[in-house]
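If you scroll down you'll find the structure; I have some questions about it.
Missing here: one protein chain of the complex. Every other protein chain is in place.
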């Protein structure tokens, strides 16, 4: 098993149950999550030794975050406590043709107002096999744009594999702003979760010619030409039939083995799709860290993501054995 | 924006959550609704100045009705309080092949026992642009058959547009009884929600010949010949795949522009279909009152109805902007 | 109407709501059920005079079982109270591609530790038309293997029709163990719920040749040749699209009339599939006991099973009239 | 054990949870109860063979009433099904200084609109030891005033002990109306639940002189002089500290043994006081029917009532053993 | 009835149910409230024409605030929509000896970041009888210290009665800061809710000599000497037996009639004490605006506050009639 550190912001999500609206209800569900925290929990579920680095306030919500992580076997040694508040967001669950509706209230959070790297980086990365972070961290503030670069450099210098999820969010910053930052980050990255939209709009790679055999291969190869240090790209293709029914296929590309696709999962009904991408990343990384072949890794990662869609919350709640059993079982029979 | 009055009975609905039966449960959901009240709320959501006229008892259920209306921005100036009781009905939610099951307990309600029009009609219709009422009002009692006619006459005389939803309910009265009453009402109507069944069974229009180009056009034209005052007919076509999955298409006919159809919505899963027709009427009327073209109006109305199916309760909870965004978004992606 | 006795173990089922996991929740749903108890309740719903024989502890869970049965009109005259505990099991509801997950905690239950038949059999079977039991009873303990045989012999001797549901559970005993016991039981059986897997693996009937016209007819005829006392076989064919969507078709075979199939039900969404097979048996037996023709019986039984899937709990909650209305209504329209 | 029949109306009670108001909530608790039904359930809990006679509609609420009674071991042989509706009432739970608030919606119920005694009285009273009814039955309609008298006469003629609970409700009829009716009923009564207010205001007994040794003895003796057939009077004295805290003492008077008082129970907090009086009657009647001495009977009845206050619903959920254990245990220690 | 404007911040309160902790739960109750909004709702309940002025974001939480106010009959004409966020706070309910625990997350709210008075003051105060505001408004930001003074001046100039609740919160600002601001506000105030702590620590009035007849009279007279424009002072005395049990007494002082006390309410159990002070202010102001004598006003206000403690949320849910009935009823009997 590997030693893992992930770092990012973790938020409280307040949400409705399906069929109700925030303006009409007297209670809300609350869960805690964030891209890097979700990947941390996935990898801990699969047996790795994982620590999540972030900063949360010294109040009951910060305490709730700590309990959440600990209960999923993630170390909180590098979870700083202090600062003004926990970022939150609000979600009305989607139903059928009506998509989920989300708005954020994350400005001024304990993580967002950090101006300096408050961790001792030699401690943070000591004996760490892999460091995972996403583009959202850099979107949080101007200060974080620099700190994110500094972190991946330090991780690389400390001998970690660096895993990066582009995770572009248009509401947080422009494509230009994001592109500028990830240009600085990608030279230190080993594994990268990115799709063809990222190649086109963030990295300015020209659109694939119409006669290209496989578009995704084209974009991954182009990105690999620019950043030859990136050995591995992966992404999901999500076919949105409705907010309650998606089809999900995973893709992985390795510099040696080229592109491999998973089977397609029919996810119907969807209980909660938030964190589905993080469960995918966690599953793929687990396969890679375990030395599995690409097909095994992408099947496992996509299955982990499909399973995540069947439970409430941002968090993949399944062990390696459960994901594997799910892959083997095919579809939906009672296990008794 | 227009000034609107709707008038009708409003009931308390007690219902189960999906998968349970009334005879086995220890609590029930309660919501308040009725055709005209639901249209009132839709139009208030869309920005009109709306008043709902009815009569409810002077007890906590009457109070709940008032709060319900006020919280949706509908004036209760003409909501009389008094009389014996609030009508109620009970519903077991449908699931898949099993349809919802409903029974009514509305006899003797404060509205049903009214024998005289207790509103000052010149006040009720003062400066009102449009008066909306449905055939259910006349079905409530023998006295109401006359009062309904009197109301539409007075509205017309006061210069209101009169909007009428046939809304035939076989459990409340016979086709003959209903037909006799609506024959008296339709001469005062401008906009009419009606389908081909109403033409056939209530108005006695002969069945469309097999070679007619479009059946609905045939029936609407026939009705228009009888009641040339009616400029506008509209209806939905509902394809019931199951109680959890319907397909919904809207149709609108104008004496000048003929028939226009909306796109078809896949509603799956259905959270609650009660009030879906009223949301449609509210949406169509909003388009017409706003001076939109038929296609915009019918698209908007059908989308409003589709949205209503995704929330609990009789009430369309969406604003004009939300309905328009839904129309534009297509299907089911998270908005963040 | 007939007088019915069923006998078997009844368990408490603790379960999650869809989308949650046992390891993360602070409350569980609890219902009570077991194959024979579920058949008892179905037949009581349909108007028969039914008694359920079992043994439950003298504590609040035993009391809960009694109330459950009584509230469904099943006599508890032969429900013994005593012994150490009520067997329980735990279920995480399945969603989409993820099947339900079940584990049992039934060892040492009041029923399982019985070593002697504690009922006075002449009282138990007095005036009884039909005695129903399943193969699970014999799987509970070594002592129960003998007691089960003794019971069906006694029932037969007392003039009862004997109804038997093979209901093989691989987690409870081997195919060889089960086969040995049912070989002793089947000579006393009149009606038998069994499928082609039972024929193949429990009774050792050779696989159907590839040119056989209808496989199920082949197996039923073979079984009938061995046990000519069995006049009637029946089974469902379940097509598992996912844990949330099944297709269900019923089949019945009579020595005189051969095989008859029901229409196929699309069950989507599934609220709770536990007890679906028992609702089917109850429905089929009701048809047979009522003297209906095979087509009516199998249509009714399959419809009863489809309805069961639309409610929580092991228990079919529908009356004969409701099942018949459901059959007649087709699919999913509101009844008001 | 005795054979018991009670007869009266049973209603659905819709209520809030503590701290909420009907006009602001989206679901309500529902339970079923009525004075005579509650006494029936109490006596069935204590081991008697009990039947409850009433009339409920043939809908899901009527079905719910049946299940409620059956689950508590009360026979529904004489529970007629038909008529327009089930009477309902609504309650906001009281808290501290704020008393519970109740309003009724019982007009036009299936029971209230009965004009003839629809039971075969010789069957109803066959082999019955005791018939229990309350004054509320006569308050339901003018027709019921006569039918109530007819029923007690017939019960008496059939050899039953007649038990009567005055249960005067000022909202249903005047003291004069009630007094006139109970004057006709009391000559047939053996056991009577009544207090000094009933003596004063319904029977017109002059106020006790100030020097009387015990006021209650005075009133009971006066009533006994008028109706020497009544051997037994009983009542509770309730000291209302607040809606959450009552003190309850039972009193019983027998023509031979005079007045006996129970110990006083501190009921704090009160979970639900509705049905507390019926649990008291049920407990006292159980003692008398069991041949216990007055002290045992009144202690048991008062303890049963105190226990009722600790559970939701109208229904005493405790067995004879549980009431006795409660009496013996004193106050509030865990039993493990 | 009077025309009323109140102005202040309104927050979302997220809270636990009794006996749980924020760090361990998966859902929270949400209600909306703030001192001035709560007073607005109380006065609207009592029949006044009330408008609440504030600023909330243009998202679902802002929408929820609007619905909350409208449903309680408060006009949202002056409720601005815009700015970054709605202030929130979190509360763990207190139980017995353990007090409630609260922490705020209100920095950066739409109201707090206002730098200019965005209302047209001549419209805001047009025909207004009374303007009510509290010291919390000035505590929100440095800008609000000036704006608060400006508002009371403008209200006074427009002919309004000015009502002010000192409401000092030590977590928001120091006594010195608060004192400086209220010195500027009090010269324009007519009615003032303040206690002896405010006199001592905010206004620097010397401690009452030990031989003073009545301490509260001493402090109110001293304050009146400094601010002779203040005709009326009022406050509650709260005796905290525990978080579940308080005793509450109201006091009112008028320049002509001196000090009058209410009866003392035993509030046990407390459902929710937040908003209890605002319900008191609302009740007292209603009495004064209605021209009642001091004793009636203080009894009504204190009863309104006691009632508020019996319901969840910040909001007094009772009408004038209900408060009066409560006052008359004394304590805790069922009303049926």
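Letters A, B, C, D and E mark the chains in the order given here, with residues in each chain numbered from 1 onward.
The rule we apply is simple: contacts are C-beta pairs under 8 Å (C-beta built on N, C-alpha and C of every residue); 3 or more make two chains touch, one makes a residue touch a chain.
The shown structure was predicted, so the numbers you read here are calculated from the model rather than taken from an experiment.
Every shown chain that the unseen chain touches in the whole complex is listed here: A, C, D, E. Listed residues D:175, D:214, D:310 or D:324: the one in touch with the omitted chain is D:310.
Contacts to the hidden chain, counted on chain E, fall at residues 18-21, 23-24, 94-104, 169, 171, 240-245, 269, 273-274. Residues of chain D in contact with the chain left out of this view: 265-272, 306-307, 309-312, 317, 326, 329-336.
Even with one chain removed from view, chain A keeps its contact list with that chain: residues 67-68, 70-73.
We take it that only the chains that are shown with their structure count from here on.
If you average the CA atoms of chain B and of chain E, the two centres end up 42 Å from each other. Residues of chain E in contact with two or more other chains: 26, 67.
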